[in-house]
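Complex shown without one protein chain; remaining protein chains in place.
Every chain is named by a letter (A and B) in the order it is written, and numbering of its residues begins at 1.
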Amino acid sequence: MDDAADSKKGKTVAELAEFLASPFTGDGEVVIESVSSIESAEAGALAFVETAKALDEAQACKASCVISSDTAAASRALPGVPAFISSAQPKLAFARAAALLHPVKRREPFVHPSALIAKTADIDLTVYIGPHVAIGEGTRIEAGTRIEAGVTIGDGVRVGMDCVLHPGVTLYDDVTIRDRVVLHAGVCIGADGFGYVRDTEQGREYHKFPQRGTVLIEDDVELGAHTCVDRAALGQTRIGRGTKIDNLVHVGHNCDIGERVIIAAQTGISGSVTIEDDVVIGGQVGFGDHIRVMSGAVIGSKAGVLPGKIVRPGVWWGIPVQPLDEYKRLNAHLRRVPEMRDEIKDLKRRLEQIEKNKGS
Amino acid sequence: MDDAADSKKGKTVAELAEFLASPFTGDGEVVIESVSSIESAEAGALAFVETAKALDEAQACKASCVISSDTAAASRALPGVPAFISSAQPKLAFARAAALLHPVKRREPFVHPSALIAKTADIDLTVYIGPHVAIGEGTRIEAGTRIEAGVTIGDGVRVGMDCVLHPGVTLYDDVTIRDRVVLHAGVCIGADGFGYVRDTEQGREYHKFPQRGTVLIEDDVELGAHTCVDRAALGQTRIGRGTKIDNLVHVGHNCDIGERVIIAAQTGISGSVTIEDDVVIGGQVGFGDHIRVMSGAVIGSKAGVLPGKIVRPGVWWGIPVQPLDEYKRLNAHLRRVPEMRDEIKDLKRRLEQIEKNKGS
Partner (left out) sequence: MDDAADSKKGKTVAELAEFLASPFTGDGEVVIESVSSIESAEAGALAFVETAKALDEAQACKASCVISSDTAAASRALPGVPAFISSAQPKLAFARAAALLHPVKRREPFVHPSALIAKTADIDLTVYIGPHVAIGEGTRIEAGTRIEAGVTIGDGVRVGMDCVLHPGVTLYDDVTIRDRVVLHAGVCIGADGFGYVRDTEQGREYHKFPQRGTVLIEDDVELGAHTCVDRAALGQTRIGRGTKIDNLVHVGHNCDIGERVIIAAQTGISGSVTIEDDVVIGGQVGFGDHIRVMSGAVIGSKAGVLPGKIVRPGVWWGIPVQPLDEYKRLNAHLRRVPEMRDEIKDLKRRLEQIEKNKGS
């Protein structure tokens, strides 16, 4: 990673504490140049501890500064560390400090001569465009955006400010990407949705249902490598502001994903699914079409949701999904089935004994 | 979408009805320029209703023409709509009309100067080849095919007529693609199958089993973004005519997929699986190797099929797959297990009472 020159010099603990709006104790002039886990920290590194247990395990820490919610306890446990920053959310403060110390790689404004940009495309002068990029007619790329090698962008696309498109991203025609969006390698946005109509009278062939809608990716979205978001059939597929999606996820046509939604790797979402704000979804989850997931729902990895279902707030699990505590209770019962069979056998034997005695 | 110039003018209702070989009622001279859902239709739009329920919900429709199986009922329910087309399959007629009104984007015959085409490749004069394409030795591309930016095609490949290869598609050596095939962004055809032989005597290393076969994709197949079809070890992997496959699907070496098969997103098919014509497969289904799925089978999403299994006609569900009605019946029983435990407890108590009384 090629950090900006000024960050190479690092920041003092006092500067970091000011940036985080958090108090520090110890030597504020110590210079911090990198971030590290508590175990592998060396001099010059910033680390963090989240829990008393983590503090217990961090005995011989060599970091130059540790962020903790209890700096008194931390300074007792780690006497060799010269400075501490206090934060009620140590991991968050650490992440924010890391972003300051190691800002995202920036590229000077540049258009590589091998890039092919349509005449009617409108590219801001501060944009970086790498080698082997292709950009179509009427497409607009806004200030500060970085487009890496081998990205292909169709006609009529809009990419907002300060986005990063990693190598091999494909944007089909008429897709809209707002600001500060990060698309990892191979992300594909706007391919045709999977919709066909079968001719049940002649030939039984499948005919393509029109896939003429668009896709909107809002501000601050990050999509993992090879994730696919299909265009709407008619209308719009949307990924809301601040939503983060992992690798190899499939988002079908006409889905409406809200803000600050988390979706882990390899989850698949069929067409016309609505996922409201702040939902959390594990990996390898499958959604049938026309589902509505309400804000406040958490869906465990590998769950399956049947078409048309409404998933209410709470924690959901299994195939098909059920509330996690119901799932656990039923499974505890099911594990007792072998024992129940033995009990039934015993009851039968005893009952037979009684019946025999009565008969005699 | 850059529609052909003549379609921009639209078609009259009479022209559409003639194209569909369907009768119309109302004003045949109304001009239709676009397709729309019934809810968001504006003047100039064609829409469709499939059911009486959809018709009930479509009260204030502004479309200029609606396709329906019951035009009398439709014209009563939607008095503001000036024309109706009658069809026994309204959604199919709508899809076919949409294809007429909005034909697939066409490109003028062209070879972009940045494309690298081997000397022995044979490219029809009507082909479009976009920027940053590479085409290998002895490869043949037939009339009307469109190859978008960043596609890589190996040696000895044949791509038929009127195909569309979207950005970033990779075809390995010796693959055959027939006519009117659509490959979405990132599709990969002909990568080595996953086959290794372990040396159980020395070093326990895995040695590659030869992956020297080919792939055949027949007419009218459409493959979704990032779907992978591996080459055969020895012999051929085949996707049959008219089959439609969604995004991120894995098709292993030596699979034989029949005609008009539907496979939803993220399904994975191990090596040497045979899927007969007209099978329908949901998303995230997993197939072990050497399975045969018979024509008439429907396999629900997230199902798992064990290696070597024969899946007969009918609807299948679960891991491992079982007939849907058996699955439902067993699950209904399983949900009663907690109640069964209570019943066993009650029986035990009553039996103890009887035994105690007898003893006394």
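Keep this in mind: a residue touches a chain if its C-beta (ideal position, glycine included) is under 8 Å from a C-beta of that chain, and two chains touch if they have at least 3 such contacts.
Bear in mind the structure is a predicted one, so any value in this text is a computation, not a measurement.
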| item | value |
| --- | --- |
| From A:S114, A:T274 or A:Q322, residue that would touch the chain that is not displayed | A:S114 |
| Identified contact with the non-displayed chain, of A:S75, A:Q89 or A:Q322 | A:Q89 |
| Candidate in contact with the missing chain, chosen from A:A14, A:A73 or A:L334 | A:L334 |
| Touching residues (missing chain, whole complex) on chain B | 114, 116, 132, 134, 137, 150, 152, 155, 168, 170, 172-174, 186, 188, 191-192, 194, 196-201, 204-210, 212, 226, 228, 230, 234-235, 248, 250, 252, 266, 268, 270, 284, 286, 288, 304, 319, 329-330, 333-334, 336-337, 340, 343-344, 347, 350-351, 354, 357 |
| Residues in chain A touching the chain absent from view | 1-2, 35-37, 40, 88-89, 91-92, 94-96, 98-99, 102, 105, 112, 114, 130-132, 148-150, 166-168, 182, 184-186, 220, 222, 224-226, 242, 244, 246-248, 260, 262, 264-266, 278, 283-284, 301-302, 334-335, 337-338, 340-341, 344, 347-348, 351, 354-355, 358 |
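Note that only the chains that are shown with their structure count from here on.
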| item | value |
| --- | --- |
| Chain centre separation (chain A, chain B; CA means) in Å | 27 |
